[in-house]
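What follows is a single structure, and I will ask about it in a moment.
Just one protein chain is left out here, and the rest sit where they should.
Note that the chains are named A, B and C in the order they appear, and that numbering of residues resets to 1 at the start of each chain.
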Amino acid sequence: MSEILQDIQRKLVFPIDFVGQRTTHKIVNGALFVGSIAACLVGFFTQSVGNLLYCFLAAYFTCLLAVLPSYSKYNKNRPEWVHPKIGN
Amino acid sequence: MSKPINVYCSADLRQTLDEALPGVFSRLGYVQSFKLIDTKLIIGYSIAVVAGVSFYLDKILEYSESLTYQKILVGLYAALSGLFWYFNKYIEKNVKYTGINKSKSIQVAATLEQYTLDYKLKIRDNEGHVVETTLPANKVFTEQGYLQTDLLYKWFENQLNDLTKKRN
Amino acid sequence: MNIRLELTRFLNVCFALASAFMFWKGLSIVTNSHSPIVVVLSGSMEPAFQRGDILFLWNRNEYSKVGDIVVYEVDGKDIPIVHRVLREHKNENSGKQLLLTKGDNNAGNDIPLYAKKKIYLQKDKDIVGTVKGYIPMLGYATIWISENKYAKFALMGFIGLSALLTNE
Partner (left out) sequence: MFSLTQRFQQTSNQAITCASVVSIFIIATFWAQLYHNNVFSLSSQIANVKPQINLRTSRFYGSVNGKPKENLRIAFDLDADLTPLFNWNTKQVFVYLTGSYNDTKSSSISSEVTFWDKIITEKADAHVILKNVKSKYAIWDAKDKISEKDLDIKLHWNIQPWVGTLVYGETTGETLMTTPAYKKN
């Protein structure tokens, strides 16, 4: 059971490099911050909690779209790792 | 060797390196001192025991019957958690290894920040000499996620030579 | 095998479970209610509360007021009920208070729901807490889990596994 789950977990990794990780972190923080403020403004001026919720969800899903896939631009700065000695 | 890790996960890198330290230093002739680790484990497990007792009392007693005990246990839990936090922050201070080689003792503190691969080390001996250095994790890991212990050993050997040079 | 390493890893699992449980216990002591956060299970308070809404309770008030939304438990039934206080009769000499409740969406009062022969609830015995705050919808997951036994096991397994697999 746990082996299967571990296997699934390993397949779902889609890694990105360290520079990419820092970029996505910044994107998430920035986009959600801006999105929250926009949602508050839209919601307040239309006087509708529903609009606020839609706005906020839009920001959230945009974020997911921007950071979830391992786009190749997040993988341009892969460091050089050690090459294992043959016969090891 | 054990399971491969994902080399792009900073937490995995740090944990694997932390756990490799005792092996490297024992090859260098050091005997590990477990004082800090044991203290930490004792505090940690007393927290777990307090929570366990609280959970058990919650199962066997009615809410109103167990209330007094629960108040004490929650207080104890808060106090111990505070102690644990204090210990991590002001006493352990990221010290990952303490060891003695004859008359020399050595303390290794290490951190690896999120989203980086730089393992930052502070090696201190009993005479107060300190070496601050950085080990880029890509110098000791393969892309597949295996730690090359030999490379790690050699790297530490060089660092300790630096420390010895400083002393003389 | 390194016993300290295993102990440290196991401790992290313990911490994950212990902190969640002790937070709950701490909250229940502060609010003086044995379940300070409840999820609405029935539609009897619609449109105020729908199934899946999360309610925050407070039970340090000595008496309830008419119009308060209270959560109460009836002897022999293990599902707490969220309804509104329709009337109250209090005796400040004895500190006792009798309450009659009704669901906003129900036609009649709650007498048919009370234990046999009772036509009132007692504030000090039956009331779990008064509703103070509210978050819509988020509790729907817990309804799904409690009404689907496989989901419960899956969740427990998932929590345990993710605690074992993640290093942070």
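We adopt the following convention: contacts are C-beta pairs under 8 Å (C-beta built on N, C-alpha and C of every residue); 3 or more make two chains touch, one makes a residue touch a chain.
Keep in mind that what you see is a predicted model, and the values were worked out from it rather than measured.
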Neighbouring displayed chains - absent chain, whole complex: A, B, C
Where the unshown chain meets chain C, residue by residue: 47-49, 65-69, 84, 86-93, 98, 104, 108-109, 111-112, 117, 119-120, 131-136
Contacts of chain A with the absent chain, listed as residue ranges: 9, 12-16, 20-21, 24-25, 28-29, 32-33, 35-36, 39-40, 43-44, 47-49, 52, 56, 60, 63-64, 67-68, 70
For chain B, residues in touch with the removed chain: 6, 8-10, 115
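Rule of thumb we're sticking to: only the chains that are shown with their structure count from here on.
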Euclidean distance of C-alpha centroids - chain B vs chain C, Å: 39
Gap in Å, rounded to a whole number, between the CA centres of chain B and chain A: 29
Whole-Å separation of chain centres (CA-atom averages), chain A against chain C: 34
Per-residue multi-chain contacts in chain A, two or more chains: none
Interface hub residues of chain C, defined as touching at least two other chains: none
Residue numbers on chain B that touch chain C, as the complex places them: 9, 11-12, 14-15, 19, 22, 34, 37-38, 40-41, 44-45, 47-48, 50-52, 54-55, 58, 63, 67, 70-71, 73-74, 77-78
Chain B - residues contacting chain A, complex: 6-10, 114-117, 136, 138-144, 146, 148, 151
Chain A - residues contacting chain B, complex: 13, 15-18, 21-22, 25, 79-84
